[in-house]
Structure formats: C-alpha cells, structure tokens
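Okay, handing you the structure first.
All protein chains but one are shown in place.
And then subunit A:
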Amino acid sequence: MAAIRTFVKNCQIINRNCAVLSPLVQKHGMSQYPSYYIEPVHKKEMQEDLIKSGEIQKLAHLPTKAARNDQSSSFRQDDLVNLFINYVMRNGEKVLARGLVEKAFENIKRIQLEKYHKCDDEEKKAKIELAPRVIFHQAVENCKPILALTPIKRGGVRYQVPVPITPKRSQFLSMKWLIEAAKEKDATMRFHYQLALELIDAANNKGRVVKRKQDLHKQCEANRAYAHYRWS
C-alpha cells in the first residue's frame, strides 16, 4: 500500500515537472476514465431540472462514471460535507473521517439543544440554530477569505502582495483552517468535540478561525501599497 502511494506521488511529481508529457495525460491526470465520461447526477431534483431544460438529450447517450461510495440519491447527501470529510481524512481512513465529522455534528446538536433548553426568552430561543448542517454551511461561509497574500519578487525583495482568490480556493482555505483550529486542542480533548466548538463559533462569527480570516484581511489592507506589483 505504501509502495503504491509513493509511486503515485512520483507520478504526480513527474506530471507537474514534465511539460513534455502528452496533453491527454495532463488533462485528467490520475483518472481511470477516458475524458468523455460524464459525472453522474444523483439528486432527483437536479435530474428533473435536466429533463425540463432538455439538457438530458445531450447527456443521455454519453457513458457515465460509476457512483462513488460516498454518493447517493438520499436527501442526507451534502457535497460540501463530503468534501469536508475528505479534507479531514488522513491515510485514506474514510470511515474514521466520516465518523469524526458525524460525531462533531452530534456534538453541535447537543451543545445547541442545551442552550435552547436553558434559554427562557422566546425570541432568543427562535434564533438558536439547531441543525448541524446549517451551522456547518454558515461556518464555512463566514470563514472564507476574499483576498490572500502571495510572495512576489521585485528587485531582489520578496513582497507579500494582496491578491484576489478564486471561490474554490477560498472555500478550501476556510475548511482547512477549521480543521487546523480543531487540531489545536488540549491532549485530553477530543477532535470531534473541538471541531464542534469551532464550527459553532465560526457560525456566530466569533472564534479563532474567523479571527484568522480577519487578521489576513487586515494584513492585506496594510499591504495594499504593494498591490500594483501584481502587474508591475
């Protein structure tokens, strides 16, 4: 298993460094499927949309990739949650990663329900969010940075220049920071519990991760004098 992993890593390095390799290989790197295979559409509503708009005629005769183990047509499926589980995963231990994220959601529910039952004020009660997935989406949204700093070399000096980042990268950074913050914990604390606390804090726009994003934005603001180095 470890040998396969190093082989795969070497292949990726080769791919990255060798511009000479054929464009077909570089186009879809590691994929076992030919490039004309399409992704499956799982959700019933999306399938119905395709039928309504007539897109289905184009896709009907194309071969489809097989559904992955973590994909289903159930209402419980959430692409963002699946992506998050993948980021939590280490050494291919998907079962462990999924278990941790599910326990984190359970912890979120318990913490929020405790607050809910303690609260006497009806208005405040209605504002407490009890669904873990809603909190998760809100947390990821609140932690997304808009700008990031990249090192650009001008005249022998490396400047930290604020640049805009793509939505995908922004979402990735948000989720990565949440996981890193959950890992910075006491040895006696469990990862899934710390993750739950981080998610709840981020959803309320407080906590470490939101601070990290705001610090980054402040740094970008401070360095805005170097912004023109992007095009220099």
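In this section, a residue touches a chain if its C-beta (ideal position, glycine included) is under 8 Å from a C-beta of that chain, and two chains touch if they have at least 3 such contacts; residues count from 1.
Note that in this section contacts and distances are computed from a predicted model.
The UniProt record for the undisplayed chain lists the protein name "Small ribosomal subunit protein mS29", from the options "Small ribosomal subunit protein mS29", "Cytoplasmic tRNA 2-thiolation protein 2", "AP-4 complex subunit epsilon" or "Serine/threonine-protein phosphatase 2A 55 kDa regulatory subunit B". Touch with the chain omitted from the figure is made, among A:Val41, A:Ile152, A:Ile165 or A:Ala227, by A:Val41. Considering the whole complex, the residue from A:Ser73, A:Asn91, A:Asn205 or A:Ser232 that touches the absent chain is A:Ser73. Across A:Leu130, A:Ile146, A:Val163 or A:Met189, the residue that sits in touch with the chain not pictured is A:Leu130. On the side of subunit A, the interface with the absent chain consists of residues 40-42, 44, 47, 56, 59-60, 64, 67, 72-76, 101-103, 105-106, 109-110, 113-114, 116-117, 130-132, using the contact rule stated above.
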